[in-house]
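A single protein chain has been omitted from the complex, and every remaining protein chain is retained in its original position.
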Amino acid sequence: MNELEFLTWTRGPGLDIAVGIFLLGVLWRLIEIYTLGRKKDLAAPRHAAGASGLHTVFRRSLPPPGMLKRSPVSYIGGYIFHIGLAIIVFLGAPHILLIQNLVGLSWPSLPSQFIGLTAVVTMAAMVVMLADRINKPVKRFLSTFEDWFTWAVTFLPVLTGWMATQHLLLPYTQMLALHILSAEILLVVLPFSKLFHGFTLFGSRWYNGRVNAHKGVPV
Amino acid sequence: MSLDSIPIHVVPPGEPGLTGNAPPLLRELLEMVRRLLETGEPSAIDLSALPLTPADLDWLRDKLGAGEISVTLQANGESTLNETACPGVWWVTHHNEQGAVTSQFIEVAFVPDLVKAHPQDVEIGSGYLELLVSDL
Amino acid sequence: MTTAQRVVVDPITRIEGHLRIEAETDASGKITHAYSAGTMVRGIEIILRGRDPRDAWAFAQRICGVCTLVHGIASVRSVEDALHRAIPSYSIPHNAELIRNLMIAAQYVHDHVMHFYHLHALDWVDVVSALKADPKATSTLAQSISGYSKSSPGYFADVQKRVKTFVEQGQLGIFANAYWGHPAYKLPPEANLMAVAHYLDALAWQRDVVKLHTIFGGKNPHPNFVVGGVPSAISVQPGAGQGGPHYRGGQDATALNVVGLETIQNVIRQMREFVDQVYVPDTLAIAGFYKDWAGRGEGLGNFLSFGDLPSKGFWDTDSYLIPRGVILNRDLSKIHPIDLDADSEIQEFVSHSWYKYSQGDAQGLHPFKGETELHYTGPKPPYEQLDVDKKYSWLKSPRWQGKSMEVGPLARVLMLYATGNAQAKELVGYTLKTLDVPVDALFSTLGRTAARTLESKILADAMQGWYDQLIANIKAGDIRTFNEQYWEPSTWPKHMQGVGLMEAPRGGLSHWIVIDDGKISNYQAVVPSTWNAGPRDAQGQPGAYEAALQDNHVMQDPKQPIEILRTIHSFDPCIACAVHVTDPDGEELVQVKIK
Amino acid sequence: MSASLEKGIHALKEVIDAPIASYFESCVHCGLCAEACLFHTETGDPKYTPIHKLEPLRRVYEQEYTLLGRLKKMVGLSKPVTDAELDQWQELVYDSCTLCGRCSLVCPVGNDIVYMVRKFREGMAVSGHVPDGIRSATKRTVELGGPMGLKWPAVANVLKHVEENTGLKVPVDQAGADYLVLLSSMEIVNYPEYIEALAKIFRKAGISFTLASDAYEATNAGIQIGSSDLAKVIVSRIVDAAEKLKVKNVLSPECGHAYMAIRWEGPNLVGRPFGFKVVHVLELLDELRQKGVLKMKDKLKDPLILHDPCQIVRRGGVLQAPEPLIQQVAENYIPIADKQKLNWCCGGGGGASAIHTEAAEALRAKAFRIKKRQIEEAGVDTMVTFCANCRITIEEGFDHYEMNTKLLGLTELLAEHLED
Partner (left out) sequence: MQGPLIDTLARRGVTRRTFLKYCATLASMMALPPTAGRAMAEAMAAARRPSVIWLPFQECTGCTESITRSHSPTIEGMIFDMISLDYQETLMAAAGHQAEEALHAAMQDNAGKYLLIVDGSIPLGQDGAYSCIGGRSNVDILKEAAQGAAAVIAVGSCASFGGIPKANPNPTGAVSVSDLVKDKPIVNIPGCPPIPVVMTGVLAHYLTFGSLPELDDKGRPKSFFGETIHDRCYRRPFYDQGKFAKTFDDEGARQGWCLFELGCKGPVTHNACATVKWNGGTSWPVESGHGCLGCSEPDFWDGGGFYKALSAPADPLKFAAAAAVVGAGAGVAVSVANRVKKSAAKATHETTTLADLEK
């Protein structure tokens, strides 16, 4: 298989399989998780301003008072890499085009130099996060193989995408193919790993918000 | 119907601007000029091989200025060899028969090689002269 | 003597592709039977299956790199026709049509000139003889036939010197081993020298005039096309009463800007100049020495033209510059209409072709139902001779109402002449008068070559009109070049079929496409050289090459089959040609078969 | 699998629901919950990371309710939960978790960790992996009526003293009263002043109240140990008494877990909404303050800070009442950074204060350093709170660190300074 065939495979059957497994996984997992149901809370509710599931979904995107100071690396690094990923994935021209091809929606893109810079910053943040995971006793203690693996699976698409556009190490075609492949691996891994938090965190925050809002506590 | 009435107005797309690749060339030229003085060895910079934007080239041309000598060569299209304000530093541009720029150099030499007549060509010329003389 | 000879010519050089001619002669050297075999196949029709119809042109275009544009156009037209049949409102912008016309015509003029000077001329022009010419006399000759600027004695002396140096060096390269000195060469040395000079001139000229394709299509060979129009957006915007259009966009935007338009105007001027001052005069001058060739090489006498160069859209055949129709048995008084969709009209046979039809090889198939399944049954290479009673070619045998047809410049000029095109009538009349030959002379090897020259003139002149219209449209504010509606195959009906017709330089070309679910389910290209060079059909009717060679060809020296080359080249084969006596060892030239 | 482990797993299977599934799937091992847990912040030991305390529950969820987990279990990639493991986790689930819920507040993906710990305790309880202290407290509550084994005669005795000290009548089993007052054993034994304060305030406000001789104990060790069945037995006594006496309101004592038990868990334990309102004493006090009933004759001058008990404030939703009340009575109240829903636990909630092993006490002492720091940073000698359990734990902490800080109960403080 030469590199163009490899690229074509990743853009064709590879993508199909990856998106397929991704959709399969997402639907299966979401149904599996959320149909477990829960009991109705029979206690008389107390209403309070700012306390609801939806409030929590949004509010939990900001660090609670005092936490930023306690864990600056987790928060700042986490912000940078999540926002960076979002910028790259949703505002990079080729990605918008992919999304447009898959779902028909499109919007303006950001300059590619900016995306390139964002990728560097994102990768730096991810490396810092990795170092933090190695250095911080709690994180190291909690980390399993899955944590290292998902880090790599998330890091590789950014790295390969950046290297492809910067023409580093391998010819663009090969790098692009590797980039797409790594993104496909990410898609495949996502529903079956902690990366699924991208989906469930909304449910989790909502549940947390609901449970506490019942008692009148905005969380 | 003619196109004479069509005014051409070229708007470059977001002028790439200066890359900062041009200033170091001046230092390189200085080295080359010194070498020319010391050893007599000519040298050249191939401008098309460098990542220079039109703005860079303009900057460079502007800095080097115009000198006293301009040579035009008609061979497979026009070539121009302009001495810059620094004697010994020549801006050489080759065009093809269609007038498109095919290559661009800065040469550092007392006289660029290209300008000098080659003995072999001179020999051919002498033959021609002989022919003219014999016809007198 | 009952000795018959079989002359096998393979490869035929100075053509496009791989062609083999096997001819049987009687004892006098006269060709009694000729067999034309295409010996190369790539299976592009097979490769096209299942692909995006919008991509098809690029594949189809690679059928030929000489008439590099025609398959691309035919292919995009086939898809557009399928869309038009399904959605009658579908059409392409007028500018796109004008640009396509300009590209097609430029291809004709370019191709015909190159064919004449670089592929065909050496059959008539003896390069070695040119060395003996007097440059001064050559100059006089040149000035007597044309006002072409390059006609000084010094100019011809220079060319002669250059060729002489070359010959003296002893490395003749592409001019080595030709039939120089063959008695069939009849031009005086001066005419030979003039032709050689123009051979070189034409090489330089053709390099420049292809720029028209480069501007519209990005490159030549193989310029780019697009279903629904042309890819080259016009980077000129009409001025709002400010004195004409303005250039738009950055860094030259697209090639089709004011500078590009000016280049195109120059190309048209150059083309008309060269055709008027060099090509037409040379053809007439050379033909004057070969009038005997007005009496042989006719072949079928049946001519087919699909017509081309529309002014009101591909689907308005009345607006075509070159009309559509069929001429049977030299009868110019009656033009037969062509029914594209009737199963019985256009068919391809494979009785003598290395293909297999699922319902048996005897019947013909309409291209919409056409099949392409490679089925080689010939001898295992290396071979010396093909079994012409069985299958012997990679070309199919297309037929119209069961009849063999000749396509190409002669068919077109006859069609123009028969339908009363004024310019054609005038040019044909002038030619016949100049050469002092009857109208019948058109049906010959010479007529075919002359027809090519004449239609070059007609098209070069027409180009100026299309160009002026394009400029007028731009000035009037119409700069549309592409119809983006129905661009996405997802918007297409589930099943469609269409035919892209055009007149290629070498004749009527048709691409037949069947589209299911936005993908190609069948693709059949019936190309000019299939009509002309195709083998015998089930009824044993020969193709145009075969018929033409069987018409009054006596070979002076079977080892030097220049007669075969002249007639075959007069068709301008598009199969890469080299007539060549089969000779695996390089010694035995002729195979003699005892009948 | 031992019989008790089986029961434990069975119980977990019953309690695992969609929120728990969602929470486990969302965890990214970021470790931020550790920063919210005083057992971690004060020891630095990563094993006290809240989410880690749920590892066995996670595995049960994964193995029982996810397809991948079932497969993993089948091929041995996911090890079954063992008795030994639960034994090991007992310390993490009881000794080092006060159900304070601060972790649930900081989790960036929104996991309600305390919700899960509470459910996990269901399995721990029935599989017998509970600390002796809580077990015996539960037993006493179920068998004798209160965690300290206090019986009505002893209570009546205390009430007599209260009546003597205040000269006010303390009604018992009086049907139709506005409030059925609940107490916690600790208040009865350690802080009878609280009852006196209540009596004074009720009289001042002109509200009728009563105690019930068969339901005076508000705390519910069943919840702390994690057994809903036992908790139901305990809470049913109150419900029955309230219904029998036809009171409109039931007044929860200051005690946080008591409030949690009767206000929030109660209806869910008995399986139906209550026909009466459950009111925390501070809510009542604040209402009286707003009505102008709660006028002070003077104010406490000492600079002081407030300790917000988790179960009342963060977990109970009584967010707004405490601060205005303390300001009503204290002239130099100093608000601290981590107050209200952000408060730090005293270290004795969730039943932890009932665990009297050496290790647990040492751990509690360590955890208490956060309170100590808060007091020192504020530079005060006085701290006010409103939960009997907190008070005991904090006083233990003061003793341990030999601090001279005064600890006051809010209700008593208000009563003390109440205009006559």
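Letters A, B, C and D name the chains as they come in the text, with residue numbers starting at 1 for each one.
The working rule: a residue touches a chain if its C-beta (ideal position, glycine included) is under 8 Å from a C-beta of that chain, and two chains touch if they have at least 3 such contacts.
Quick caveat: nothing in here was measured; it's all calculated off a predicted structure.
Of the chains displayed, those contacted by the omitted chain across the entire assembly are A, B, C, D.
Annotation: of C:G229, C:P281, C:G370 or C:G507, C:G229 touches the absent chain (contact as defined above). Touching the chain that is not shown, out of C:P135, C:P189, C:G217 or C:G498: C:G217 (per the contact rule at the top). Among C:V388, C:I479, C:V514 or C:A533, only C:I479 touches the chain that is left out of the view.
In the complete complex, the residue from C:I15, C:L83, C:V499 or C:I520 that touches the missing chain is C:I15. Touching residues on subunit B toward the chain that is not drawn are 13-14, 16, 43-46, 48-49, 73, 75-76, 79, 94, 96-98, 100, 102-105, 107, 113-114, 117-118, 120-121, 124. Counting over the whole complex, subunit D has residues 4, 7, 10, 13-14, 16, 64-67, 125-130, 135, 138-139, 142-143, 225, 227-230 touching the chain that is not drawn. Mapped onto subunit A, the interface with the missing chain covers residues 2, 4-5, 7-8, 11-13, 15-17, 19-32, 35-37, 93-95, 97-98, 100-102, 108-113, 167, 171-173, 176.
Definition applied: only the chains that are shown with their structure count from here on.
We define each chain's centre as the mean of its Cα atoms; on that basis subunit A and subunit B are separated by 55 Å. The geometric centre of subunit C is 96 Å away from that of subunit D, both derived from CA atoms.
With centres set at the average Cα position, the gap from subunit B to subunit C is 45 Å.
In subunit A, no residue reaches two or more other chains under the touch definition. Counting partners per residue, subunit D has no residue that reaches two or more other chains.
Of all the residues in subunit D, the ones that touch subunit A in their complex are 16-23, 25-32, 34-36, 40, 44, 46-47, 49, 51-52, 65-68, 104-112, 115, 263-268, 271-274, 277-278, 314-317, 319, 337-338, 341-342.
Taken in their complex, subunit A has these residues touching subunit D: 28-29, 32-39, 41-44, 46, 48, 56-57, 60-61, 63-67, 70-71, 74, 78, 136-144, 147, 192, 194, 196-197, 200-201, 203-209, 211-212, 215-219.
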